[in-house]
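As you look at this complex, bear in mind that one protein chain is not there, while each of the others sits in place.
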Amino acid sequence: MALLDVNHLDVRFALRQGDVKALRDVSFSLDRGERLGIVGESGAGKSVAAFSLLNLIAKPGYIAGGSITFDGQELTGLGERALRKVRGHRISMIFQDPMMTLNPVLSIGEQMVECLKAHRRISSKEARAISLRKLEQVQIPSPEKRLDQYPHELSGGMRQRIIIAIALLLDPDIIIADEPTTALDVTIQAEIMALLLELCEKHNVGLILITHDLGVVSQVTQRMLVMYAGRVIEQGPTREIINDPQHPYTQGLINALPQMATPGERLNQIRGSMPSLSQLPSGCPFHPRCDFTQRHDGSERTPCKTEVPAFVRSGNCEVACHMVAELQDAERIVAEEDNS
Amino acid sequence: MSQTTQAAVKPPTEPIQQDGPADMNPAAGGDSLLEIRGLEKRFSLSGDFLEQLKFRRGRIVREQQHVHAINGVDLDIRRGESLCVVGESGCGKSTVARTVMGLLRPSAGEIRYDGERIDHLDSKALLPFRQRMQMIFQNPYASLNPRMTIQQTLEEPIRLHHPDWKPQQVVDKVHEVMSSVGIAPDWGSRYGHEFSGGQRQRIAIARALAVDPEFIVADEPISALDVSIQAQVLNLLMEAQREHHLTYLFITHDLAVVEHFGTRVAVMYLGRVCEVAPTATLFARPRHPYTQALMSAIPRLEDDRPQHLRLQGEVPTPVNLPSGCVFHGRCPHANERCRREIPRLITTDEGGQVACHGVEEGRLS
Partner (left out) sequence: MSTQSIATSSRWERFRDSYLLYSFKRDLIAQTSLLIFVVMVLAALLAPWLAPADPYDLAQIDILASELPPFWIDGADPQYLMGTDSQGRDLLSTILYGMRVSLVIGFGAVALQATLGVCFGLLAGYLGGRVDAFLMRLADIQLSFSTLMVAIVVGALFKAIFGGATYSDYAMWLLVLIIGLAEWPQYARTVRASVLAERSKEYVDAARVMGLRSRRIMFRHILPNTLSPIFVISTVQVANAIISEAALSFLGLGMPETQPSLGSLIKSGFDYIQSGSWWITLIPGLVLVVLVLVINLLGDWLRDVLNPRLYKG
């Protein structure tokens, strides 16, 4: 059984126009030490997915259905107290903006010691020693000095290292990183990603990496989910999806990258834009932008507009697409006819 | 910042060890649309006059601290090309764009547009140039006035630059530019907030195109957009270039975009240009150690692991610039000369220019 199991998760936001379904029927799992990427554009629901794992969704949002099982324990409907034992302790989080996590009026050392003492019964001296060791792990120059510095005295890259050190403080089983390097410069981003990867491998920590950058996902993760309009539309081993995407959206996303086109030529763009979650199209959420809603013979593939596609297996991946399902059916029929 | 206390009065201009503009390599000869020579821009950190007065050792002294956003930039933009300026935050690339557009006054240096000096003109004398040069901004959510409809937004520049046009002509022009960027003209009576980010950026492009400019400065026009929308906007910009024979100054931090979009690339670091080269040359053989590090840091789809060159330390603040080469603190190849002397741009045999002692001496390939 996987360490973390998310099944048919539904998250909604109660707004005055009515409920907005931010996540619908999201299922995935994470094994111990596994690195999973969640990819999608803004509004796809990738951050909501991460936040709902620890029940951190803000007020109008609520979990409307589904289950989240962590290490055999059901997390949905768990009280605040019990959740706190998991949060930060066994699952910790890294946010995009380090200043969101760091308290500007406390020194780095104070924050780390406080965090340790909240979860473990140890002396301040021990806590400080552990903090120092963690800072060494994230390769911060002169860690002793950093303990007494305040967040504003450090550069962006350094702060993100501190955040990683804090995330590792209690030796968690899983780290959820929500766009951890988006606010950083390219060279710093590369270093932080490399560090995160190295630490996760060394300490056998699971990683859920939320990002819009396919390059980062391909470098760091083993498996990935592609999300669109609150749904998972494709999931499987990262390499397989990057090399041979099945879903038209994933294909479009990869083909739209400048490196996939000849310099100076037109880029392969996806038409239109992501629908707003309150005005989702019927059927497959991607169908208004999809180039494959017609079959090769020109006939309309009607289920695209009427039915939400179910997952079909393709290699080691799962894809929610009517076209892929139809093609597979056709192949199977051909194969059966050949056999008989 | 710990250095602030001992930062005494900085001399207003730092002697830049670079020969005057005359020595610059006018590689392109006469077809430069825009020439930037020795451009510098400092921002005061010290507030107004009263706040600058400090009491030191029994005397009142005036102290000023500056951010050195750009320190002696020379660039030529040739007619019809897309010059991409890349660099990390704080390298001064946006300041270059804003100074070129007259949104900021340079502290020193010259900007010539089509042979005429424009950096010291007042807004009235600048007006004819305003029609020829336009700008597209980074944040599509802030670059449209929330209280104006799209029609009003687009009509404004046309009316300003063509006061003699009849109302119908103006409306026709607005409809023309709206359709050219793929926004249905009957959406004109809507407000900016009713559109998605990508659509807003299209409208911002339409506003720039409305006065038929020949030169467009685009300051990170796609970095606030989603991946699938970025491709749409880049395509639109390239189409517009073909149709209207535009010249672009394209500011970005994304090298993948540069490789696709740029004719030439200028790499900036801490307010200086470290390398300028035709795109293909730069990507085939980056010469400056910083360019090499920057290129290795792009996460590529083919990679299974991060493959970047490791740099020491982090970008220094532009308040107290390092002496010598601005990159020496992080450069793996820095030697004594790099710490002392500011390198100047030298022309390489491949047609690019590099500011690096290592390359000049032949230490680095």
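The chains carry the letters A and B, assigned in the order they are written, with residues numbered from 1 in each.
In this text, a residue touches a chain if its C-beta (ideal position, glycine included) is under 8 Å from a C-beta of that chain, and two chains touch if they have at least 3 such contacts.
What you see is a predicted model; the values in this text were computed from it and never measured.
Considering the whole complex, the residue from A:Arg16, A:Lys59 or A:Arg121 that touches the absent chain is A:Arg16.
Across B:Arg190, B:Arg285 or B:Arg300, the residue that sits in touch with the chain not pictured is B:Arg190.
When the whole complex is considered, the residue among B:Arg147, B:Lys166 or B:Arg242 that touches the unshown chain is B:Arg147.
In the full complex, subunit B makes contact with the omitted chain through residues 48, 98, 101-103, 123, 126-127, 130-131, 134-135, 137-139, 142-148, 156-157, 160-161, 182-184, 186-187, 189-190, 194, 196, 199, 204, 207, 211.
To be clear about the criterion, only the chains that are shown with their structure count from here on.
Centre-to-centre spacing of subunit A and subunit B amounts to 33 Å, using the average Cα coordinate of each chain. Within the complex, the subunit B residues that touch subunit A are 1-2, 88-89, 196-199, 226-232, 234-235, 238, 253, 255-257, 259-261, 279-280, 293-294, 296-308, 310-311, 313-315. Residue ranges on subunit A touching subunit B, taken from their complex, read 41-42, 141, 153, 155, 157-158, 185-191, 193-194, 197, 212-216, 218-220, 239, 242, 252-254, 256-259, 261, 263-264, 266-270, 273-274.
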